[in-house]
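One structure is given here, and the rest of the page talks about it.
All protein chains of the complex are present and in place, except for one that has been dropped.
We just call them A and B in the order they show up, numbering each chain from 1.
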Amino acid sequence: MLEVNNLSAGYGRIQVLWDVSINVKDKEIVALVGANGMGKSTLIKCIMGVLKPKSGNIFFNDKDITGKAPHEINRNGIALVPEGRRLFYLMTVEENLLVGSQTRESKENRFKNLRKIYSTFPELEMRRSQLAGTLSGGEQQMLAIGRALMSQPSLLILDEPSLGLSPKAFQRVLSVINEIREAGISILLSEQSAVQALRVADGAFVMQSGRVVLSGSSSEVMSNRNIKEAYLGV
Amino acid sequence: MEEASGNVVVLRKITLPNKLMRSLPRLTIAKFLVIGLLTLVLLILPTSSVIPFPIETLLLYFIYVSLSTSWNFVGGFANLLNLGHAAFFGIGAFFFTIYVVAGMPYLISIFLGAGTSTLFALVLIPTFRLKGDYFAIATLVLPFVLETALVYTFNITTESLPLSTRLSVLDYYYMSCALMLFSTGSVFILLRSRYGYALRAIGEDEEAAQGLGIKILFYKSSALCLSAFIAGFAGVVYVQYLTLLLPKFMFDLSWTLLPVFMTLIGGIRTQWGPIIGAIIYGLLSQYIAVALPGSAYSLVIFAVIIILIARFAPGGLASIAFRFQKDIESSQGR
Partner (left out) sequence: MIYPIILGVLTLAIVAALLVKQTIIVQLLLISLVSGSLFAIAASGLSLTYGIQKVMNVAHGDLIILGSYLLLSFTSLSSKIPEINPVLFVILTILILGISGVFLNVVLIEPVKKYGFEPPILITFGALIFIEAVLQLIYGGDVRGITIAYSSINYVVDGVFIQYLGLVTLVTCLITFGLIEVVISKTDLGRAIRASSQDAEAAEFLGINVKKIQLIAFVIATMLAGEAGVLYGLTQDFTPTTGPTILITILAIIVLGGIGSLSGTFVSSMVISIIDVVISYYVNAGIGYLATLIIFLIVIVVKPTGIFGRSLR
């Protein structure tokens, strides 16, 4: 579904990504793992059209989306739950969710989707008229996910969802991710917390210094000796 | 290739091409000699009755150069977009007239007039903490405030300067020449000093400068004071040349517009920019005055030029040259 081929990108004269290739298949949960500063965010910026890569390309459902504008990428079916959530804090919970549906199709199904999201996240329904800024960290993350889902994506990208979350809240996120995959949406999960991410994922890509150093199924990756030492402290 | 900008989000603010200024050329002895020679020429020639010398044109030109250099010092290098430069100019003219009419000695009145303008710059200090565009609109309003307030307080709509203070046009020429030399000289010298580096640092990245321990308030206020002094002095000279004070005219928007225009066209944030810009303006306005009589035509044209420059060459004409250089660099794969 998503194919990133030989992507090289950077900021000005500084190159950050070197010949990176990843892919996400239908109904797959893929983990993108690596410490901060290793290029995960830059890769996501390229996919979402915020950063134009210097070389390489990105295909989504066989369509070349390299360098398109972010809003076009979303309308092609990729939704991002940004790092730090980036909610519209001066708007209510429900308004944040409503803003998520911008295309004709998502607007048609708007209230159906809204009910689905409220049933998945009952705490959001309880606080539907509250300003987004008044929610707790975990609730905000749920709202960010719900908001992205309102755009009816076929691929959902989550950028560091564990940030600022209690372990319990993060567990909730991970179980929700599974539910989302059951609903037919693929997931790209970019996470510092390697263990947790690998546990829930089907496949994984490990990034280091702007390159993909290891890839495969998540069990393969988890049992890799280098990874175990570096990330799992074994 | 610096393609860091998406369609909406800019990951890095694209800075105006001021790399031309990274290192200012040294002031060599040779340059001093050339300047000295030019100065001599400017001073002596007018007195010769043989060579026709455009005294009045140059007088005006020197005033424009002073105004644009002083504006660029603050608006260009320190990045304080002052859209109310006319305020300083007007205060100088206005208060000089007041002092002289009140009977103060001539020399004192001149410097007090410029001094009042400098004092006024100090009054503006509270506005420094405003963000760039807020500062711009605050200064934009100033000439209007001053004009209304002063006209009402002193009950003056026009005022002729007393005969006792009237000098010859040649004297005014020397005054404006001296002012021009002072303004360009002080700016050139200051920019090369520690003071200048601090000021330019503030202009490029205020937060970073603050982090380096540079006292922002001191530099901004002193730069604005110098700018105000020069502009005020220009007002003092100009009102004498006119022998008549017309507050509405002295505080007019065009006394802000023209220095900005000249600086933009010549190259903002460069030292020669305002001077070149003033020359271009001088030539342009002469041409327009002949081709299309009526002041409104010239304003239209200058306004269009400002728009075009701000739109296509935000760094002034100098930046277009820089852009070529950059294109060459990147095509060579550097």
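Definition applied: contacts are C-beta pairs under 8 Å (C-beta built on N, C-alpha and C of every residue); 3 or more make two chains touch, one makes a residue touch a chain.
Being a predicted model, the structure only gives us computed values, none of them experimental.
Asker: Give the residue, chosen from A:M1, A:I65 or A:L80, that touches the chain omitted from the document.
Answerer: Checking the options A:M1, A:I65 or A:L80, the one contacting the hidden chain is A:L80.
Asker: Please identify which residue in B:F218, B:W272 or B:Y297 touches the non-displayed chain.
Answerer: Considering the complete complex, B:Y297 is the one touching the chain left out.
Asker: Tell me which of B:I44, B:I108 or B:I137 is the one touching the absent chain.
Answerer: Checking the options B:I44, B:I108 or B:I137, the one contacting the hidden chain is B:I137.
Asker: Which is it among B:I108, B:A149, B:V169 or B:A208 that touches the chain not included here?
Answerer: Only one of B:I108, B:A149, B:V169 or B:A208 touches the chain omitted from view, namely B:A149.
Asker: List every residue of subunit B that touches the chain not included in the displayed model.
Answerer: Subunit B touches the chain not shown through residues 5, 7-10, 13-14, 16, 81, 83, 126-127, 130-134, 136-138, 140-141, 144-145, 148-149, 151-152, 253, 257, 260, 264, 294, 296-297, 299-300, 302-304, 306-307, 310-311, 314.
Asker: What residues on subunit A make contact with the chain left out of this view?
Answerer: Interface residues of subunit A facing the absent chain: 48, 50, 69-71, 74-75, 79-80, 82, 86-91, 95, 98-100, 102-103, 107, 147-148, 150-151.
Here, only the chains that are shown with their structure count from here on.
Asker: What whole-number Å value describes the gap between the mean CA coordinates of subunit A and subunit B?
Answerer: 52
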